[in-house]
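Of the protein chains in this complex, one is absent; all others appear in place.
Then we have subunit A:
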Amino acid sequence: MANSNLPRRIIKETQRLLSEPAPGISASPSEDNMRYFNVMILGPTQSPYEGGVFKLELFLPEEYPMAAPKVRFLTKIYHPNIDKLGRICLDILKDKWSPALQIRTVLLSIQALLSAPNPDDPLSENIAKHWKTNEAEAVETAKEWTRLYASGA
C-alpha cells in the first residue's frame, strides 16, 4: 500500500537499522506498513529499568523527516517523563525536532531518558512528585514495575 512510495531516506534508515542495530535497541518495520516500526529497548544498566524489555511503537508521519516520528511506550513504565498512556516528554520529539535526526538517534535519546529521568520537566505529575520527594522510594517503584510489566514475556 503506502509502501510503494516510500522515500529513499526511510528505506535507507530502515536498512541501516536492520543491518547495524544500535546496542540495546531493535526496531523493525511492520510488514503491512513500512512507516510503522515495532521497537524494543532494553532497560539501561544501572537504571531502575535494568533487565526490562520495553516495547514501543514508532510511526513516521507523511512529512517525515521534516516532522518528528511519533513514538509511544507500549509497555507500562514508571517514569516521570512518561505518562500512563506511554507518551514521552522529550524535546526532540516536539519543538526541538530536526530533520538531521533519525530513528536511531530518537531511540537512543529515549534510552538515555531512561537512564536519566528528569522530574523537573514531568509529563506525569504524580510520579515526578514522588521522584522529587522520595527518590529512593520512586526508584523502587520503577524497579517493581519493570519486574511486573517488562520482564521477558
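The rule is short, and it goes like this: a contact is a pair of C-beta atoms (placed from the backbone, for glycine too) under 8 Å apart; a residue touches a chain by one contact, two chains touch by 3 or more; residues count from 1.
The rule is simple: contacts and distances are computed from a predicted model.
Undergrad: Can you tell which of "tRNA-splicing endonuclease subunit Sen34", "Prefoldin subunit 6", "DNA/RNA helicase protein" or "Ribosomal RNA-processing protein 43" UniProt lists for the chain that's not drawn?
TA: "DNA/RNA helicase protein"
Undergrad: If the hidden chain were put back, which of A:G43, A:P65, A:P80 or A:P117 would touch it?
TA: In the complete complex, the chain left out is touched by residue A:P65.
Undergrad: For subunit A, which residues lie in contact with the unshown chain of the complex?
TA: Interface residues of subunit A facing the absent chain: 8-9, 12-13, 65-66, 96, 98-100.
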